[in-house]
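One protein chain omitted, others in place.
Chain lettering (A and B) follows the sequence in which the chains are written, and residue indices restart at 1 in each chain.
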Amino acid sequence: MSDVLSPQQQAGTDEEEVYRPPGPRRGSGIVVFILAVIAAVAIPALFFVALEATFEFMESQNLSPILTGFVAILIAVFGVFGVYTAVDLAIRRLPGTLSERVRPYAWAGPAVVILLIYLVYPAVNTIQLSFLDATSTNFVGWANYEYVFTDPAMLRSLRNTLAWIFVVPVSAVAIGLGFAVLADKLRRLESLAKSMIFLPMAISFIGAGIVWRFVYAFRIEGSGEQIGILNAAWTSLGNAPVDWLSINGWNNLLLMVIMVWLQTGFAMVILSSAIKGVPEDMLEAARIDGATEVQVFWRVVVPNIMSSIVVVFTTMVIGVLKVFDIVWVMTGGQDGTEVIAERMIRNMFTFRDFGRGAAIAVFMFIAVIPIMIINIRRFREEESIR
Amino acid sequence: MKLRSRLAVLATVPIVLAACSINVYEEGSFAGGGGGGGGEGAAVNQEPDTGEIAIAGAASGDEANAIQGVIDEGVNDVQDEFTATYTGSDSFEQNVIIQIEGGTPPDIGFFPQPGTVIEQAAQGNAIALEDMGFDIADLEARFGEYLMSLGEYEGKHYGMPDTVNFKSAIWYNVPAFEDGGYEIPETWEDLIALSDQMVADGQTPWCIGTGSEAATGWPATDWMEDIVLRQAGTDAYDAWVAGELPFSSPEITAAAESFGDIIFTEGYVFGGAENISSTDFRDAPDPMFNDPPNCLMHRQATFIPAFFPDGVVPFEDYDFFPFPTIDGNEGVLMAGGLAAIFSNRQEIVDFFDLYTSADVQCLYGKQENTTTMGANVDVSPDCYTQNELIGQASIPLAEAIAAGTARFDASDLMPPAVGSGEFWNGMNEYTNDGPDNLEQVLADIDAAFPSDGGGGGESEAPSESEAASESEG
Partner (left out) sequence: MSATSPPVEDTQSGKGIKGTEGGVTNTGSRNLVRVIVLVIVLIWLIPAIGLLITSLRTPAAIESSGWWTVFASIGDTSQWTLQNYREVLESNGFAGAFLNTLVVSVPATIMPIVIATFAAYAFSWMEFKGRFLMFVFVVALLVVPLHVALIPILQLYNGGPLFDVSWLAPVVSFLTPWEVVTVEVGIPLDLNGTFLGVWLAHTGFGLPLAVYLLRNYIGSLPSELMESARIDGADHYAIFTRLIIPLSVPALASFAIFQFLWVFNDFLVALVFLGETADVRVLTIALNALNGQFQNSWHLLTAGAFISMVLPMVVFFSLQRFFVRGMTAGAVKG
């Protein structure tokens, strides 16, 4: 990570701190770095200034808000591409190999610069807060981390989150992949069928919460008709109604079902487009060799889309680590359904203990390292094949 | 020196980004942007008026309309210096923290939990009423000393009561009471005797439901508070709230056992104790109106008739009586809001002078679909023309405020880790698992108190002993 920060740091530090890569290009290293930083910063800066100026101009003209919005959209949409193009043109005029060496930073740099502000800065801030007390006034050492690993509710949340990580991504990827493959063979109704799986993604979270409350709703026997479909089905079989979301253990699984319902569409869309990217001739070659469809799937399709599967899986694991709204809305983390992100939000905004909330967030940063290692390995493999 | 240059450069990124003027602050002078200001040394009315006052609060929907209705009629329409706008949000309590910390607090926040106001005072975000130029004696005359004391921190007042609610109500099925010849109980013993009589008559006395999604358990904490307030008395109640009287003390344990007498006695609660936390508090009273009724009584604050089935008529189908006395002790449990001020302007003082006057507070009685009451003690019961039940409820509340026996919902006063956390959880465990675990449940709640013994946000670092006691649980 130090490498990433280096453009910013090195540009301003004194000579002796600058790390110089060994090799023939030694002399121009600093020049490249300075130019790289300028390019990386210039793109977001130019874009920002252009937008800000537009807004100010439009406001000073007292135009209708609809027109202002429309023009702003145009500038935002085309301006960002235009700024990249302009900076690229400028870089082309750099002498010799310099332009080729600076250009990558102008392309990748702006993303890094924006992330430095929007995510790295808050992350650093969070790490700092995690060593301070509830109101961020006194240094408390490791006390907040001790809380993360000793508080009974925290321990339950760690256990539950682990279960979520095992259940949700696997189920969503399996269903999403299976459905993408099957729907792919439908042709005529493929688009419609896929839309139905995708549908939950379009439902706002508030909507999803209501939908599932109606699935799991419970009423005491004898106090009126069951309005939850699960209990209606259950009682029609002659059983007593069950408060599904308060049965320890099962309630966690029922919450995971909601996440799978919501997220399978994501897996399906990404994997479906990956499947469609598998070259036709490979599939045909396999079939000509006498492979069954199942064999084609496992030996041709899956290896070909492996990188997409890893990507979807990674995204889901991280999504699950951060999941809190399902739990928040359905059970509020009661009856043993705590998850770590829910604990983080609860500590920060309900208990207003920023130190503990931050410590949980830092734990989340660390928990994702194993999955990042898998990605790094895959990234390296891909590079070496090329 | 090296470090210094690096620090400057780290911050270069946004300078270039913004390409506009740069403010260099002296260390520590950054106090959270506009509005914050801070308590100590703030000169009276240091900021110029803007003509707009932004108020944020937790009450939304109809309750928000009521608040805005009162403000419009009583404040905005009677002067043209400024306009006050109320914005209610379900997620107010989270949002306002983000806004305050981010440097854009509302001018005024209507906080449902006085503990939050104290926290904001302790952190120097809220502005003391004294520093705004309010006359505290005058305010105490308007609201009573107790309500004003809720917002007191280090000798200054930070909380301005904005509304109140009556919580100590027991709702009952009127026809069933008439048919059974049941009398309104005056004392706890009467209440138990009445419940026994109902059971003997083949009826179920109580409907209790504490389900409330993320806040499940809070209606049970209200039960506890009503009992503690009367059984242990106001002094013990105050000590309990302050964290000085632990949950495991004999007084609080006794109150929990009295609550247990209601919920664990065979035949008392419809659905049994184990279904209490599974029943949504909004649905809980519904069985009282089934034919035949599944239960005859339901203890809940005055907002609950909004959730009664369509078509039931007040006084005909249902009515309420105040929670009975215990050992002769009177008391009324109340809730409401405390306003904290984040911007020091003369117009905000003017706003409150108008808003808290008895005439304006009386307007709450004319608002539709609300059970909110004016916080001013001089608001007459006759104000409540929209909802006579509220007028009735305002009588015992006003009496109790005058007698000094009214107390604010304890869970809203305790540190949030207890009052919005372990107290709820503990009550759920108690109702779910039965009376055997009570000792452990109460000890767990005690363990959730910040180690300095409560009193809002400025807790010390969590000590070793706290971590240890938590891990025991």
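The rule we apply is simple: contacts are C-beta pairs under 8 Å (C-beta built on N, C-alpha and C of every residue); 3 or more make two chains touch, one makes a residue touch a chain.
Note that the structure is predicted; figures quoted are calculated from it, not measured.
Note that the absent chain touches A, B when the full complex is taken as a whole. The hidden chain makes contact, of the residues A:I34, A:A90 or A:I175, with A:I175. Among B:A59, B:A220, B:V377 or B:M427, the one in contact with the hidden chain is B:A59. Contacts to the hidden chain, counted on subunit B, fall at residues 1, 3-4, 7-8, 10-11, 13-15, 17-18, 20-25, 27-28, 30, 32-34, 58-64, 87-91, 95, 98-99, 101-104, 282, 303, 306-307, 310. Although one chain is not drawn, its touching partners on subunit A can still be listed: residues 1, 3-4, 6, 21, 48, 51-52, 55, 65-66, 69, 72-73, 76-77, 80-81, 84-85, 88, 101, 103-105, 107-108, 110-112, 114-115, 117-126, 128, 175, 179, 182-183, 185-189, 191, 193-208, 210-212, 214-215, 224-229, 232, 261, 264, 266, 269-270, 272-273, 276-277, 279-281, 283-284, 287-288, 290, 292-293, 296, 307-308, 311, 314-315, 318, 321-322, 341, 344-345, 348-349, 357-358, 361, 364-365, 367-368, 372, 375-376, 379-380, 382-383, 386.
Just so it is clear, only the chains that are shown with their structure count from here on.
Centroids built from CA atoms put subunit B at 37 Å from subunit A.
Only residues 8-9, 11-14, 17, 41-42, 44-45, 48-49, 113, 116-117, 133-135, 137-141, 143-144, 146-147, 150-152, 218-224, 243, 246, 328-335, 345-346, 348-353 of subunit A touch subunit B when the two sit together in their complex. Residue ranges on subunit B touching subunit A, taken from their complex, read 2, 5-6, 8-10, 12-14, 16-19, 93-94, 97-98, 116, 119, 122-123, 213-217, 270-271, 275, 277-279, 283, 286-287, 290, 294, 415-417, 420-421, 424-425, 428, 432, 450, 457-463, 467, 470-471, 473.
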